[in-house]
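First up is the structure itself, then whatever we jot down about it.
Complex shown without one protein chain; remaining protein chains in place.
Now for chain A:
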Amino acid sequence: MYRLSKLRFGFPIGLLLMLFLDGSISQIFSTHLFRPSAIMVSHLVVLWLIAAVLFEDQYDIPIARWAAAAGAIFDLYYTGIFGVYVFIFPLAVYLTRLMVAYISPNFLSGLLIYFIDITMVEALGYLASRMVHLTSMAGSTFLVTTLGPTLALNLALFVVLYFPIRWVYNWLK
């Protein structure tokens, strides 16, 4: 099924597009997103990956592999520190697969799953950066200035983009 559908090319192209949009959004809205009191990091890549798990049905997209590829590009091109998101993105996909097995995915449960995923991605990213001394931000500061605003932004993006992305996936099938 997967091999014959448009998803075979559509999914990776969308993934790359989201990856680059993350950077472009950060650049264009940098004055609004990166305030010292509230730092919002957009994670459209994670949104695209999670949406793939939610909407894939019986198409069996190799999402985890593509997630690792997206993570590798993210690490090399954006941060320059290899070995962080290349593991975190597939882990987010795995976690979502686990949750989807228990909760049937719809808009509200999807929001909940996305909440947990973003928390995990941000928290693990923070721990990794703390460990290699890329940041010296305290844990409590991280919770208040980064995790909270980031969750707010990404959940808002989820609400706005859920139906458009579902439409795109249905079109690709």
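To be clear about the criterion, a residue touches a chain if its C-beta (ideal position, glycine included) is under 8 Å from a C-beta of that chain, and two chains touch if they have at least 3 such contacts; residues count from 1.
The rule is simple: contacts and distances are computed from a predicted model.
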Exercise for the section: Out of "Amino acid/amide ABC transporter membrane protein 2, HAAT family", "Cell shape-determining protein MreC", "Cytochrome c oxidase cbb3-type subunit 3" or "Hsp20/alpha crystallin family protein", flag the one the UniProt entry gives for the chain missing from this complex. Expected result: "Cell shape-determining protein MreC"
Fill in the blank from the handout: Among listed residues A:73, A:100, A:116 or A:161, the absent chain is touched only by A:73
Problem - Absent-chain contact - pick from A:82, A:107 or A:171 - result: A:82
Exercise for the section: For the chain that got dropped from the picture, name the residues of chain A it touches. Expected result: 16-17, 20-28, 30-31, 34, 36-37, 39, 41-43, 73, 75-84, 86-87, 125, 128-129, 131-137, 145-146, 150
